[in-house]
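A single protein chain has been omitted from the complex, and every remaining protein chain is retained in its original position.
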Amino acid sequence: MKQHYSALSLLRHGINRHTTWAPAWRSPPLKDHYDVIVIGAGGHGLATAYYLAKDHGLTNVAVLDRGWLGGGNIARNTITIRSNYMRDASIPFYVKSVALYEAMTRELNFNMMHSKRGMIDVIQNYPMMRDRRRRQHIMDIYGATYEQITEAEIRRRIPALTGGGPDARLPVVGGYVHTDAAINRHDAVAWGYARAIDAMGGEIHQQTPVTQLLRGPDGRIAGVETPRGVIRAPKVAVAVSGHTTTLTETVGLTLPLRTMNLTAFVSEPVKPLIDVIVNCPDAGFYLNQSDKGELVIGGAPDTGQSFRRDIKQTVFEDTVSAMLSLFPSFKKLKFLRQWGGHLDIAHDASPIQDETDVPGLFVTAGWWGGYKAIPAGGLTLAHLVATGRPHPLMEPFGINRFRHLDYVMETGTTTAR
Amino acid sequence: MTQVDRLATGGRIDRSQTLNFTFNGKGYTGFEGDTLASALLANGVRLTARSFKYHRPRGIVGAGVEEPSTLVELMGANASGNCPATTVRLSEGLVAKSVNCWPSLAFDIGALNQLASRFIPAGFYYKTFKWPNWHVYEGPIRKAAGLAAAPSEPPAKGHFESRFGHCDVLVAGAGPAGLMAALTAARAGLRVMIADEGTEAGGSLLSRKLTIGGAPALDWVAQTVAELAALPNVTHLQNATVWGYREHNYLMVTERAPTNPSLLERTWRVRAGHVITATGAIERGLVFGNNDRPGVMLASAVQTYVKRYGVAPGKRAVIFTNNSSAYAVAADLVAAGVKVVAIVDSRETVPEDARAQVPGIEVMAGKVVTEARGARHLRGVAVTAKTGGAARILSCDLLAVSGGWNPTVHLWSQSRSSLRYDAALATFLPDIPAQAISAAGAATGDLTLNDALRSGAEAAAHVAGCDTPDIPEAPDLPYAVDPLWRVETSTGKAFLDLQNDVTVDDVHLALREGYSNVEHVKRYTTGGMGIDQGKTGNLNIIGTVALAQGIGMDQVGTTTFRAPYTPVSFGAIGGLREDTVALPYRHTPITEWNLAQGAVMYESGARWRRPGYFPRAGEGLQEATNRECRAVRERVGVYDGSPLGTVELKGRDVGRFLDYLYTNVMSSLKPGRGRYGLMLSDDGLIMDDGVCFRLDAHRWIISTSTGHADAINGHLEEMLQTRFPDWNVFITPVTSQWNNATICGPKAREVMAALGTDIDLAPEAFPFMSVRDGVVAGLPARVVRVSFTGELSFEVNVAPRHMRALWAKVMEAGQPFGILPVGSEASHVLRVEKGFLSLGHEVDGTVDAHDLGMGWVMSKKKADHLGKRAVQIRRDGTGPRRELVGVIPEPDCQIPEGAPLTPGGGREETEGFVTACVWSVVQDRWVGLALLENGHARHGDTAHVRLKGGEVIPVRVTPPCHYDPDGAKLRS
Partner (left out) sequence: MMQIPCPFCGPRNESEFFYGGPVRPSRPDPAAVNDEDWTAWLTQVPNPLGPVQEHWWHARGCGTWLTIWRDTRTHDVVEAPDDAG
C-alpha cells in the first residue's frame, strides 16, 4: 500500500493538519478496453477485482458502478458474518469466508472493526432445536463451532432478554452459540478493497451504469455499453445483486432469480447493552449492537418481487412485536432509521456462481443477503474468471444444477424460514 | 433561585401552575406549557450537554425536533433516553439528566478528547486500532459511544395501541397552511385527518407576532381549530407525528399521550386518498468557528423562547443571518427588552423591508461571524468582512443564527416523490409527486404567511375539486436569502453537524481522501447520521461539498430521506400485538381435560397447542412416553387427532383433479375406500402426505399433515382456479368442523364395541383404509380406519360440540382395557418404530418417493401429475441418492436426531444423517431412521455416525420398519 495507515501515520499527518493524506483511490480515465470488466462496485464486485489482482495478477480490470462505490447492499445490511449452515455444499465456503474476514484488517491495512463476538441462536420450539442440533454436528466436520447452551446461560449472557418465560406463547427452550460469528464495519470493507485494488493497478469507475451487455459475432461476450461509451472486454463478471436479470436479459439470458427487498432498521444509539449477535429464528428477527450503540435489527423480506427499498409496514410491525416479546424493555427504546436492499434469490434459495451460456459472461448472484459471503465469493469468482474452472468451494453452485433439478436446499438459514 | 430569565409577561404558559423538576440532580421550577428546554433557559441554565466525540460544552440550539445538541435521559417510571430537551413537555416531578458525560456535566473526563482532537479526524478509526485486533479497543470505545442508557424495564403502567384510520385527505402539520388546507377540504365535505407534532395547533404562528384578517393570527388559529372540532368529518390529532409514508398512500401517525390515561401512545395506520404535507420548514444553522458554544441558537428558536415561552435566552444578543427572516426575530427581542447589539448579515445588500423591522439597530451588511468566543458560555463574537480582514469583537451572551430555511420535505421524499434544487430559495423543494400527494406552505417553499395560507387552500381545493376560497389578509416580511454554506474565513472548529461533531475540516479530509460522493462524505464523517438526522446541518454539508468541488448543489444531491421523520418508540409500533395476541394458539375442545390430567402442553406445529405427554408423579418425558407407547402396543391408547388438516372436495371433476395433485391414482377409489398418497410440487419435491377417501360418487375427503393444512388448502384453490377454472370442484377446508378421538391398539375394537355403535366393526365388513358413517356412543360419527401407529385403529370423527362427550365416553369405555391418553411424543415413537414418514424429519427438501422406498406411490399409469416430470429428470441424474433406512445403534445408545453419517465415521463429507432416534418399547432398545447414500443397497451393512468432537457410533443399516413389517396388526 502506497500510504500505510497506522497510529503513527495519524500522528504524522496530524501535525500537518491532515492536509497531506493522499486519496485512498484514484479516479483514472476510462479506457475503451480491459481484460476483465466487473459490473458492480459492491462487496462481491470489489472482492472479485481484488482477488483477480492479488491471486491471478490480473490488473487490467475495471470495476463499473452505476452509483458510488460501496453503495449497493454493502451499504445497507446487518453486518453479520457467520457460517452456521446445514449442508456439505455450503459450510466449507462460509468457513472460508469467515476466515478471510478475520484476516482482512491486516491484509488490507484498513480497520474493519472486526468484532468476533459470537452469535446466540435463541430457540423457542423443539423442531428448531432439532434443526440446530443437526447443524451442530455437521458444522464440526468443517471446523465451524456451534455449542448448545441452556436457557439460564442465554439469560446470563443477554440480560436484556427478559421475555420468553415458561408461560410465554413462545418460551425460550434453549439455544446455540456460534462463536465464529462476528460483525464488522461494512463501509470499511468496500473502502478497504477499493484502496487495495487501486494500489495494485485496478480501476474503479463510479457513476458508470451499464445499459447493455454486448456480444460479439461469435456469441461471446464482447463488452458493455455505458453512457460514457462502449467498453470492450473478453470477460465480464456481473455482481449486481438484485439487478442481475435486468442486465443479463440485455443479451437474452434468463436466470432462475427473483429480486426481493429485505429491510433492516436501527434503534437510537444507547450505551452497551448486548455484546453478542442475537438471532431468534422462531420469533423471526435478529439483532446486534453496533459500535455506535445502535441496535441493528433485521427480519423477514417483503412479500413478492420488489425493487422498492422500503419496508412493508406489516413485515416491520411483525418484526418489532416479535422483538418486544423477548425484549419487553425495548418498548421505550426508539426506532431511528430503516433501509432496504435488493436481493436476488435463486429458485432453490442457494447462490449461483458460474459462467453463463454466453461465453465469457460470469454471474455471481442469489446470495440473498450476501454480506457474509463477500471475501470468499470474490475469491471464488476471481478463480473462475481467471482460470475458467469453478473454484472447488463453489462447484455445487453452478447454473447447471437447475437443468438437472439438483437443488442445494439450504433454507432456514437466515431467520424464521 | 426562581426562573431568573423568565420575562415578566407573555408566552403561552400557565403561570398559575408551577411545576417542579430536576435536571442533573438539581431542582428547578417551570410552568405548565413549558418544555424542559424552555424551563432550563428560564432558570438561566445554559450549559446543558456535552458533545459526542470531543465532549465540548453545548447548550440548547433549537426549539423543536430539529434540536441537535441537548439530548437528555428521562428517569423514573417513563424512562426514555436521547430525548431532545426541546420536545420534552415539562411535568410535575420530571427527572432528567444530560446524556454523554461522565462523571458530571461540568467536569467531563471525555473532554480530554479535545486535547487529542488534532489526531482523531474523521475516519481516524479506519486507520488505527488495528493492532493486535479491534476487539481490544472495542470495549472502551463502545462505552464512550452511544448516548443514553437503554431503558431497563418496560413502562411500569399503561400500554401502547395501534389502529387503522381512513380519510380522503390527510394533512400533515397544523400550521397556517395545514389548518387552511384542512378547513378547505373539510368545508367541501371530504373526510379529513389532520395531525401535528406540536402540543397545540398553530405551528410557526405560536412563535410569531402576525395578524390574519387584521386580528392576531392565533385568534384565527383558535377559530379554525374550533370549526374543525365541530365538523363530524374531521379527525384532528395534536402531539401526533406523521413519521412514515409507505406505498399506496399508507402513512404512520403516532400520537403521544392520547386522552385515555392508560394509553401511553397510539399509532394510526392511515390509508389516505390524498396527502397534503404542510410540514413547515426548519432553519439551518451557520457554520463558523466555535459555532457550537452554548448561547449560539437558531434565530427561530430564540423567537420561540421569547414569544411562546416568555423566556429571554440572553441579555445581549447579536443576530447573524444570510436572510431576512431573522429581522423579525430581532424585532421580537427588542420588544421583549433584550438588547440587540447588531445584526451581522452576510448579504452585501439588505432589503429595505427587513431593515424597517429594526429601526435603530446596527445592521452590518456583507459581514460574517468568524468565531464565537467564550468556553462554557458565549462571551462575544468576532465579525469581519466576508472576504476577511480585521475583526471587530462584539460582546454578547446570545447569538441568534439563521442560515436560511429548509422546507421539511421528509415525508414528501419518503413517498418517493422527487426534489429539485431551487437557487432562489437556496434549498431543495418538492418537485414531481410519485403518489397522491401535494405539498403546501413552507414545506413547498411558500415561506411567508400569506403564501402559506394560499397554497394550503389551493392544495385542498384541488383535491376537493372546488374553487379556492378567499384568503384573509396576512401581511408578512418577504423572504430573501443569499446562501452561506460556511464562513470561509472562520477560525476554530466549525461544526456542520453538532450532534456527531463533524467539522468543515472533516468534510474536506473526506474529499481529499477520495470519499467524493455525498454518501461517502456522510458515512466517512458520520455527518447527518445522528438522532436528529441532520435536520439543521445536512444542507450545509452539501453546500460545503459543492464549494470544495466547484459544482452545483443539484449535482451533489441530497442523501436519502428515510423513515421515521423523528424517532418513534418501538412500543408504539408493536401496539397490542404481544404474545397470544400476536400469535394465537389453536385449541381442540379437550384442552382443559388435557391440562387437568397434567399433560405437558406445547405448540407442535401450525399454532396447535397439544399434549406432548401425560406424566404421572415422578415420571419424566421418557418414562411417560414409554408407558403411553406400551399401552398402544399392548392394549389400547387414544389420541386427539383433531389438528390433522381435513379438506372436503365435491363435484364431478374431483377424481381427475386429485389425480393431478397426487402421485397415485385416486379416481379409481370405490366409495367408502381410501388410499395413502403423496402430493408433490411441480419441482418434484414432497409437499405433503395424507390419506384420501371417497365418500360417494362426487364427494371426497382428504387429510393433510397438521402443519401444512392451510398451505395445502391454498394450493388446491390455486390449482383449481388458475389451471382448471372450468372444472366442477368445490373445495371446503373442514379441519375445524370435525374433531376426532383415534383409538388405537390391539384392544381398539373392544373399546369401539363397548362405546356402542351401529357400524359393523368386523374386519371384512370394515377393512383397513375404509370409512363408515354411523353412530358411536350415541353421537353421529364418521369412523375412518387409518393408522399412524401401526396398530388397529379407529379414528372416530364427531362435530366439535360432541368432542368432549366423546372423549369422556372413550376414556370410560376403555378403562377396563387399560386405555391411556397418548401425546405427541409417543406418537412420534410409534411412527418411527413403523418407519412411517414424518415430513419434518425424513423429507429433507431433496428426497423423493423412491428414496423413501415408496416407489409404489408413484403411478406409472398416469401420463402426468404434478411433479412427475421433475422426479423423472432428477432420477435420470447420475449422482448417488440418499435413501431412507432404519438404523440400529451398536452398541445400544441414543443418537442425537440430525447427527451426520460419514464414511467410516471420518471427518469428511457426510453421506447422510439420522432423521430420528427413539427408545423402542417393542425392541427394548434405541432404534432410528436415517437418510443414507445408496441406503437401500446397504441393508445389513454398518454405517457410522460422527458426532461433534469426533465420537463415532456404528449403526447397523436395516429396512426402515422396526415393527410388524408386513402390517398384519394395522390390517387386523
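As written, the chains take the letters A and B, and residue 1 is the first residue of each chain.
Rule of thumb we're sticking to: contacts are C-beta pairs under 8 Å (C-beta built on N, C-alpha and C of every residue); 3 or more make two chains touch, one makes a residue touch a chain.
Bear in mind that the values here come from a model prediction, so they are computed numbers and not experimental data.
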item: Residue among B:620, B:714, B:816 or B:903 touching the omitted chain; value: B:714
item: Hidden-chain contact residue, picked from the options B:373, B:772, B:868 or B:962; value: B:868
item: For chain B, the residues touching the chain missing from this view; value: 246-248, 250, 269, 271, 416, 434, 682-683, 714, 717-718, 721-723, 863-864, 868-870, 873
item: Chain A residues touching the omitted chain (full complex); value: 243, 245-246, 254-259, 303-308, 312-314, 344, 347, 402-405
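By definition in this document, only the chains that are shown with their structure count from here on.
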item: Between chain A and chain B, centroid-to-centroid distance (C-alpha), Å; value: 22
item: List of chain B residues in touch with chain A within their complex; value: 78-82, 118-121, 124-130, 133-135, 138-139, 141-143, 145-155, 160, 162, 244, 246-247, 250, 252, 269, 414, 416, 505, 509, 512-517, 519-520, 523-524, 531, 533, 560, 562-564, 567-571, 573-575, 577-580, 582-583, 585, 602-605, 683-684, 840-841, 844-846, 870, 873-874, 876-877, 879, 896-900, 902, 907-910, 913, 946-949
item: Chain B-touching residues of chain A, taken from the complex the two chains share; value: 5-7, 9-11, 14, 17-19, 21-27, 67-68, 70-71, 75, 88, 105-106, 109-116, 125-127, 130-131, 133-141, 146, 160, 168-170, 185, 187-188, 191-192, 206, 267-273, 289, 291-293, 308, 310-313, 316-318, 320-325, 328-339, 404-407, 409, 411
